[in-house]
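Read through the structure below, which is laid out as C-alpha cells, and then see the notes.
Here the complex is missing a single protein chain, while all its other protein chains stay put.
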Amino acid sequence: MKLFKIFKNGIIDENPVLVQLVGLCSVLAVTTTALNGLSMGLAVTAVLLGSNIVISLLRNVIPDKIRIPAFIVVIATFVTLLEMFLNAYLVSVYRALGIFLPLIVVNCTILARAESFASKNKLVPSIVDGLGMGLGFAFAVTVLGAVRELFGSGTILGGTDFVINVFGDAYQPAGVFVAPAGAFILLGIFIAVFNVVINRKKAKN
Amino acid sequence: MKETIKLGVTLLIIAAVAAGILAYSNSITGPIIAEREKEERYGALLNIFPDADEFVEIEEDKLAEVQETHSNITEILEVKSGGSIIGYAISNFAGGYGGDVNVVTGINATDNTIAGISIGSHSETPDLGDKIEDPSFTDTYKGKPTTEKLVAVGSPSAANEVQQISGATISSFAVLTAVNDANDAYLRYFTDIEVAPIVEETEEEKQERLISELFPEADEFTEIEENILEAKSGGNLLGYVIMTTSKGYGGEVPVLTGINVDGTLSGIRVGTNSETPGLGTKIEEAAFTDTFAGKAATGDLKAVASPSAENEVQMISGATVSTEAAVKAVNEAINIYQVKFTDADVEPIVEETEEEKQAKLLGELFPDADEFTEVNENVKEAKAGGELLGYIISTSSKGYGGDVPVLTGVSTDGKLTGIRVGENSETPGLGTKIEEAEFTDTFVGKGTDSELKAVASPSAEDEVLMISGATVSTKAVVKAVNEAIEIFGSLN
Partner (left out) sequence: MNLLTILVSTVFVNNYVFARFLGICPFLGVSQKTETATGMGLAVTFVITMASAITYFVQHAILDPLGIGYLQTLTFILIIASLVQFIELFIKKASPALYDAMGVYLPLITTNCVVLAVTIINIQEKFTFVESIANGLGASLGFFLALLLLAGVREKLELANVPKALQGVPIALVAAGLMSIAFSGFSGIV
C-alpha cells in the first residue's frame, strides 16, 4: 500500500513541524487556541493540496530552470484565493490567522513538497502526499494549540460555541503559555517527546 | 539568450494565468468583503440613519475649508438614501476628562435637527464618564435643533437642553462642545442659514470688546492709572473700568469692573482664565455677571445661592472657588474706586509684603508683646517691657500640595497661645481651611506635655480639630505644631 506509506510519512516520519521543523513561524504564532491551530492546519492543508495538484499536473510543462519561481506563483495564487475566500465567508478565521495567512506562501513545507514530491510524481500520489503532510502539520499545531489554550486560558475549544472552562472560573491562567515564550518552550518539549516516542517505536521494530 | 527569453515568456504566461484566476475570484469575493467592511464601518451611522443606503465622504477641498474654522472635525460624510442627500454625519472630537472624546453627530438635512449622536473613542472614567455612551444620555440629543446652542442640564426639558450626567460634568461637557461645534459647522457650510460670523479675536481685541460692553455709550476710554480707565462720552465722564485679578481654581482670574459715576456697578466682565470648562467658566456667562449690574459700589458683595439683598450676587453651584475669586476681584476693584474716587472712609486693601504679613502674624500670637527678638533661625522670643512672654516657633511639614509653614506661639508656662498657617498650596476651599480661625482656634490653650492629635470633635487636652475632607492638610499642620512643641521642650 504505497499510498498509505506516503500518507503516514507526512503524519509521522517526516512530520513537517515535529521532524522537518519547517513552517515554524505560523506554528508558534497561531497556536494560541486549539481552534486557531486547527484553522491554520486546515488552511495549510488546503493550499498544499491545491499546489501539489496543480504542480503535479503541470510537472512536465514547467521548464526546469524557472521551476522555483513558477512554484511560487502557483502557491501564492492558492494562498490569495484562500485569503479571499476566508475574508468573504469566514471572517473570524481570516482575522484569527492575521498576517500568517499570506505568510503561508513562505511556509517551507509547501515549497519543499512541490520541489521534492509533486513535481516528480503523478497526480494521485501527490494528492496523498499533500494530505499527509497537511494533516501532519494540522495535527501538530492543533495539539500544540490545545495545550497552550488549556494552560494559558483554562479553556478547551475556546472561540467556538462548545467552549469548556476546564478549570473553572477561579483558574488563574498561566499567561506565559499563550505568549510567544510559551510557544517556543512547549514546541521544544513537544518535539522532544515526539522524538522519544518515535525512537522507542523504531527501537521496538 | 533565446532560451532566456523563452523562459521569461513562459514564466510570464504562468503569472498571467495566475493573475487572471485571482481577478476572477476577486470579482466574486470582492463585493462580499466590501459589503461587510462597510457594515462594520457604518454600523453606528446606520443606527442613526436607518434609511440610509450610502455614505459618501465630502470633497477634500470642502473638508479642508471647514477645518480652517473648525479644526477638530476629522470627517464629514454625506448620508444618502436612494441617491439623494438626507443628512450629514460629522465626526469631531473635544477634550474630556481623560483625553479626547470622539463624537459623530448625525444631522437631518430635511429639518436641520440632530438625527442622533454616537460616541467613538475616548478615555473617560469607567462607570462614570463612560456613561456618555449610554442611550439614556445620547438619546437626549435626538431631535434637538441645530440652530440653537445646546446647553446641558440635570433634567433636560426645553428644546435646547440636553443631558448633563451628574458626577461626570466634564465628560458631558466634552460631548456638548463637540455637538455644538458640529452643528455650527453644518449650519455655516451646508445650509444657507445665517450664522454669526466667526470672529477671531486676539487677546487685545477681546479686552477692548469686554471694556466697551461695560459702557456701551462711551466713545472714549483713557487710561489714567495702571489698570484704571475712564469711560467718557462726548467728553462727559460716565464712569470707570477697573481691572483686578484674584486666584481662582485653575489660576488667576482677571475681572473688569465697570462703576458708574453714581456709584453703582455698570457690570462686570471676566477675562481669559483657566477655570474648569463648563463649570468654573460659568463666571464668564451673563447669567452670573448680570447679577452684578446695578449693585452699589460699597465693597461688601457676597455670593449666595439665591441673591436677594442689596449686596448679594449669584453663587454658581459647583463652582464655589471660581465664584469667590470673581467676587473677591470685584470687591477689590470697588475698594480701589472708593479710595481713589470717593470720600468714603475706607481702608485701602493693600498688598502686604511678606515681612508685613509675618509681623502681623507674630502680633496676633502675642498681642501684648512689644518686641520680637530672634533666638535662632526658627525661634523668636516675644517680650513685653523686657519680660519674656513666650516663644514663636516656625516649622513646616509636607501637606497635600506642598510644604505648609506654621508659626506656633507658646507662652512661658507651656501653653499654646495659638498657631498661624503661612503661604501654602493646599486645595483652595478645602485644604486652605487650615488658615481659618475655626481650625487654628482649637489649638489655643493646648498644653505642650504630649503630642497633639486631630479628631472630628476635639475635647481632651491634646485634641484639636480634624477638618473633614482635608485630612492631609490637617495632619501636616498638626505634625508641624508637634515639632514646634518638641523644639520648645528643648529650649528650657
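Here the chain labels run A and B in written order, and each chain numbers its own residues starting at 1.
The rule is short, and it goes like this: contacts are C-beta pairs under 8 Å (C-beta built on N, C-alpha and C of every residue); 3 or more make two chains touch, one makes a residue touch a chain.
Quantities reported herein were computed from a predicted structural model and do not represent experimental measurements.
Q: From the list A:M40, A:I62, A:A96 or A:L111, pick the residue that touches the absent chain.
A: If we include the chain that is not displayed, A:L111 is the one touching it.
Q: Based on the whole complex, identify which of A:I62, A:L97 or A:L187 touches the chain you can't see.
A: A:L187
Q: Just checking the interface: what residues of chain A touch the absent partner chain?
A: Per the touch rule, chain A residues meeting the hidden chain are 21-25, 27-29, 68-69, 72-73, 76-77, 79-80, 83-84, 99, 102-103, 105-108, 111, 176, 179-189, 191-193, 195-196.
Q: Considering the entire assembly, which residues of chain B contact the chain that has been omitted?
A: Residues in contact with the chain left out: 15, 18-19, 22-23, 25-26, 30.
As a convention for this text, only the chains that are shown with their structure count from here on.
Q: At what distance in angstrom does the C-alpha mean of chain B lie from that of chain A?
A: Chain centroid spacing, chain A to chain B, equals 60 Å.
Q: Which bits of chain B are touching chain A when the two form their complex?
A: Chain B reaches chain A through residues 6-7, 10-11, 14-15, 18, 21-22, 25-26, 28-30, 32-33, 36.
Q: For chain A, which residues are in contact with chain B within the complex?
A: 62-63, 65-66, 69-70, 73-74, 76-77, 80-81, 84-85, 87-89, 91
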